[in-house]
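A single protein chain has been omitted from the complex, and every remaining protein chain is retained in its original position.
Going in written order, the chains are labelled A, B, C, D, E, F and G, and every chain counts its residues from 1.
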Amino acid sequence: MMKEERYELRFGGAGGQGIILAAVIFAEAAGIHEGFYVCQTQSYGPEARGGRSRAEIVISSAEIDYPKVLGMDLFLAMNQTALDAYSADFKSTGILLADAALVSQVPTSRALLLPFTTIARQQLGDALAANMAALGAVGVVCGRVGLASLEKAVASRVPAKFRELNIRALHAGAEAARQQDLAALPPFIDSDEEKEV
Amino acid sequence: MMKEERYELRFGGAGGQGIILAAVIFAEAAGIHEGFYVCQTQSYGPEARGGRSRAEIVISSAEIDYPKVLGMDLFLAMNQTALDAYSADFKSTGILLADAALVSQVPTSRALLLPFTTIARQQLGDALAANMAALGAVGVVCGRVGLASLEKAVASRVPAKFRELNIRALHAGAEAARQQDLAALPPFIDSDEEKEV
Amino acid sequence: MTAKAKEKPGRRYSQTIFYDWCKACGICIAFCPQEVFRPNKQGKPVVAQPDQCTGCGFCEIHCPDFAITIAERPPQQHKEKS
Amino acid sequence: MTAKAKEKPGRRYSQTIFYDWCKACGICIAFCPQEVFRPNKQGKPVVAQPDQCTGCGFCEIHCPDFAITIAERPPQQHKEKS
Amino acid sequence: MTEKTGSLRHDYLRHDKKFPHVWCPGCGNGIVLGSLIRAIARLGLEKDELVLAAGIGCSGRMPVYVDFNTLHATHGRALTFATGIKLAKPALTVIIVMGDGDATAIGGNHFIHAARRNIDLTAIIINNQIYGMTGGQHSPTTPYGSFASTAVWGNIEHPFPIAELAVTAGASYVARGTVYHAAMLDDLLAAGIAKKGFSVIEVMSNCHTQYGRRNQMNDAVTMLRHFKEQAVSVDRAARMTEEEMAGRFTIGVLADVDKPNYTEEYQKIRERARQR
Amino acid sequence: MTEKTGSLRHDYLRHDKKFPHVWCPGCGNGIVLGSLIRAIARLGLEKDELVLAAGIGCSGRMPVYVDFNTLHATHGRALTFATGIKLAKPALTVIIVMGDGDATAIGGNHFIHAARRNIDLTAIIINNQIYGMTGGQHSPTTPYGSFASTAVWGNIEHPFPIAELAVTAGASYVARGTVYHAAMLDDLLAAGIAKKGFSVIEVMSNCHTQYGRRNQMNDAVTMLRHFKEQAVSVDRAARMTEEEMAGRFTIGVLADVDKPNYTEEYQKIRERARQR
Amino acid sequence: MSEKTGQRLLLQGNEAMVEGALAAGCRFFAGYPITPASEIAELMSLRLPAVGGTFIQMEDEIAGMGAVIGASLAGVKSLTATSGPGFSLMQENLGFACAAEVPCVVVNVMRTGPSTGLSTSPAQGDVMQARWGTHGDHPVIVLAVSTVNDCFTVIVQAFNLAEKYRVPVIVLSDEIVAHTREAVVLPDPAAITVIDRMRPAVPPEWYIPYEDNSRGVPAMAEMGSGYRHHVTGLIHDVRGFPTERPEEVDAFIRRLFHKITNGFTEIQLTNPVMMEDAKIAVIAYGAVSRSALRAVRQARSQGIRAGLLQLITLYPFPRKAVEAVLAQCRRVLVPEMNMGQVIREVKRVNRTTEIVRHNRVDGQLITPAEIYAHLLAM
Partner (left out) sequence: MSEKTGQRLLLQGNEAMVEGALAAGCRFFAGYPITPASEIAELMSLRLPAVGGTFIQMEDEIAGMGAVIGASLAGVKSLTATSGPGFSLMQENLGFACAAEVPCVVVNVMRTGPSTGLSTSPAQGDVMQARWGTHGDHPVIVLAVSTVNDCFTVIVQAFNLAEKYRVPVIVLSDEIVAHTREAVVLPDPAAITVIDRMRPAVPPEWYIPYEDNSRGVPAMAEMGSGYRHHVTGLIHDVRGFPTERPEEVDAFIRRLFHKITNGFTEIQLTNPVMMEDAKIAVIAYGAVSRSALRAVRQARSQGIRAGLLQLITLYPFPRKAVEAVLAQCRRVLVPEMNMGQVIREVKRVNRTTEIVRHNRVDGQLITPAEIYAHLLAM
């Protein structure tokens, strides 16, 4: 059995924040442009209607069996409600990435708070681009999906007129993430990876 | 297991000759007024539409399992087509009763040919009463269902305005049958009752 | 009504009944404007007055069983066929 | 339009918004003939000109979320409530 | 104008094995069948290009008798099957024959939708005002107050005006005829089949066996006379009062409008899609 | 004439747990719900004697919110359930709310038959011209040429005129309103509910989320304005030419006739049957 | 009640069905005609008005099933009757009745399928459909009749089980049983046990419409009785309102099953004949069990220790009774007028016994002779 390297991400936020689009773009970047195996799923139905939105991506070096998140390596929370609702299944080695402006309480010390919405509004003039800023940061933090791949994926999934804005947002978010020292995050206490399946 | 005495009748004729009504009346006489167990079935659907009509009655001293005819004790054939089509399952001890006017060839020597239609037309002035004339004869030949019971059954199943005619026909048919010597019929050659189930 | 047939003395029609298909519904008999048919014992049409037929076709197009054919026949064949 | 409110100086109405139910659809704001409401940052109505309200009820019966109540208030309570 | 049936019988019917047909003596279904083949002959249509589809009911037996591409679908659904056939092969001329129950009880929805979509089909509805095949239960067209095996106390439901419903639902061509007016029926059927778009021909027909018998009209002749008396041409009806029309019905063409039909329109979509 | 909604909210809604409701901001369903409870209040009906039944769709969520006997049936079948309820307990006032798809696509047959039978029910059809709940597929009322998730190339089907269909099918009371004309809607609903026999109130309503968004009407306000402009009262329409009416629709009462309804008639049968 | 009870009558199966339904308290029928079930509708249309009931012929079977559910929600015991094609159309609404726990009875007078098939010939092709015809997980009760007498008694049981368990009950008849006339004595109304749904004993404010209880069957309040509540085909919480919470969904679906499991002993009806010392057995149901009975008798008369287990309840499958037969007999014959449906269930619960199929799919009743021959060969 080939050793599989599985990396799991969850994105959460409010309906309308573009959470699912971000996940699809990430999956496309990982799956099509980086050549990973990838599974992308999302909340559906009333949950999606109710104002909350969740999407998951599993990327792997081998064919993916179980398509959903078992333990998050990366959790992107775009607001407090989503953070509270979806932070179960957080891996002890995982990293939480959250919008600094919309999140106040974090359940782990392995958290990076970046002001995506503020960046989008102030640097790009459109708060709606926050999802793309976050996506840029996700690329950096996860370290598996390059900015170039993300750009290509944006180009194929976003209407032409928003493309440039979104790509600028990607870069701005990535830049913000790069200024953080991931190594400085507190180490996880004990690995319970063994317990997981 | 109580010894069951099972007696099986089949009536066959053309659509419109009142075959099924005759069978229902016979079943009612046997089942309601004579207290037999009784099962009455009939052809249904396209067969019934196609111009031929068939009805069966099983009467028994015990509860009836199989509801259809296994071997006919009495076969009433009101025309040649029906006689040809339905004479399978004739028991070697059985008796064939047929309308002399409408039947030319009989497949057994144990046959009684009586002119039901002629009786009905000539004595009663309505050929349509032939079925009742035949029914009267059936009662006599089978020996298990009295004329009184048949009369009662006619009364409950036939519209008031036809009742009298039908009862007269019953009597006429019974009378014709009584004039026959059943004992004079050739005996059956060998009983295959054992083979039946 | 029957008088009308006379109006077209030059044309004659044959009425062919296909008894195997006829079901004795009586439509042709009842509605023929020229009273060409009369019923037999079974109720099937018998061509009683062939020459009164005007070839109107009513019987043919109303026979539910495709059992009647009306055809024009050459004058010399009058009466031969039915 | 806003002038019309003045026509019924004797009657005053309160406009109560139930913000928990309001979904900021903008109907009340757009259609109030007296321009009583203006939108807040979230797009929910803020009662801007309570005294112009004629109590026509348009906003109340068109609010899809049962989030507005218009009530007549006794003259002495004018302006107290909203 | 009227083609006789004699020789057409050989050209269009599966006459060698299937006759006499299963219908009762005098049943209007046979008259409609005759009218149908005359209309088709008049239009000069090829048997190979013709589809006759039906649902379940006495009328549903009709396709067995014609030598076309024939289909005996499920009860009430013939129009849906026909829709698939027509869209898959628009060159076929697709005719559907249905009973009143088939078309307007269980199949009522498909009926109004086919009309609405204006699919190029011809629907012949044989309205005998009863469920013939299953034994005389009342149908959506059984007259108020009349009797049926499930209306033993007299029918308290009101009948659909089939043709009028088709007009409202959007059919391109709508007509009503009767089996008494067989020559006119030929014309209505031919016009309906020729029409591009959804055509409906409602045919008042006799089921004396199941309907007539329970309603003082025991035979075909009586029922045909009844149609003769009750039918009023559309033109004449326009000049009659409501009272005069009570208990009567109109015959003739109720609607004949031109509008794009589904297959034409879809072809345009295909072209646009190919260009993209 | 118009009752305000404020206090009725407490009297008639399951306000304590179910709100805010699931509908999108500005969805017309909420406006119709308000109108409905005002109409009911005006008629002074008891909650215990009221049934609100619905099918599946956004509109189908309505029964959850009212404190009556409520039913959320299967898609398109609410009228059949309601028929059973009404016949079993004629004393109940039975109201059915349906979407355009629910009532006229999958449920079209039950709709025309309930109208035909003239069962004493009140059918409210919220016509938002789209399948809202399932994501904007075209419905039988989606305008010709407009866009939907299954009409990406532009809709080539023609819309049903719901109210007119109800008239032809035999409904006793038929009206059309819009969510913009909410006060009028109160009247139409109250009259429909009060009417003995089958009543239909078609309500033009906004689904900007699924319909508007794809057809240049992104929000509730735009759509309500649209209704305001397109709606023409029945009276005015009678004086307008066909061209003037193009793209517009009538509002008001389209039919209001008196005829015996099913439960009344059935009661008579019961009496006759008992006497035999 | 039924004015005909207590008398000796010559009735067809379809007629006895009607008398049984009326005796069980059925006061509503909605349906759509179909051979060979139409007589049930016709007779109901004749009989119901006099007893204050209601008959309506709907536009199709979907509508018939919908109206039946509606009437039951309004508190009236309701029936529909159909055959294969109509039964297929009823499946969606039947699922609603399962989900919303609406008692009602559906008679399916089986004819030969698939599709229009042979509309006037008998078959047993709809057994598995009766259990599995609607989508999603759902339990359902399926009973089968074999005599005219059964038609009366079994439909009474069907109504009782429907009411007691708040579940649709399907009664499978067939063309033979439906159209056979037999002399039967309908029981005195007083002798018939009639069970009605449990209605709430608490005041309306306390009523929780789908609250679990020891039986797993919540009390049912009818519309208009003051117990206003919400009825839905969506998965719902104990108050009847839609829920998606996994624990509530799970509890809901499991309760649907448990209420039936709880009742196994009273629901699973079988009729063992000459089984005491049987070494070979026939397991049969419907009209075929009559042929089987005769064949078994014949075998007995030949000294063969044959027995019959007639299944009246087909679902929940009477596993216990069947297992006992399987444990006792070295071989078991399952004659069916289909390609083998109940035999699959018998095999499923089988551990060791040899099970032999006997199928007939030509629209003809399996004869005693066939079964007997097969028994001899065993």
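Here are some notes:
Everything below uses one rule, namely that contacts are C-beta pairs under 8 Å (C-beta built on N, C-alpha and C of every residue); 3 or more make two chains touch, one makes a residue touch a chain.
Values in this document were obtained by computation on a predicted structure and should not be read as measured data.
The hidden chain makes contact, of the residues F:Gly76, F:Gly192 or F:Gly252, with F:Gly76. Among the residues E:Ala82, E:Ala105, E:Ala175 or E:Cys207, only E:Ala82 touches the chain that is left out of the figure. Of A:Val38, A:Met72 or A:Val154, it is A:Val38 that touches the chain left out of the display. For chain A, the residues touching the chain absent from view are 1, 24, 27-28, 30-32, 36-42, 44-47, 64-68, 70, 196-197.
Chain F meets the missing chain through residues 56, 72, 74-76, 105-106, 108, 131, 133-135, 137-138, 140, 149-153. Panel shows chain E; residues 17-18, 47-49, 51, 53, 63-64, 67-74, 77, 79-89, 91-92, 109-110, 113, 262, 266, 269-270, 272-274, 276 of it touch the chain omitted from the view.
By our rule, only the chains that are shown with their structure count from here on.
Of all chains in the assembly, those touching chain C and also chain G are E. Here the two chains linked by the largest count of contacting C-beta pairs are F-G.
If you average the CA atoms of chain A and of chain G, the two centres end up 55 Å from each other. One inter-chain figure worth recording: chain D and chain G are separated by 61 Å, centre to centre, where each centre is the mean of the chain's CA atoms.
If you average the Cα atoms of chain C and of chain E, the two centres end up 28 Å apart.
Residues of chain G in contact with at least two other chains: 35, 49, 59-60. Contact of a single residue of chain E with at least two other chains is seen at positions 105-106, 108, 140, 153.
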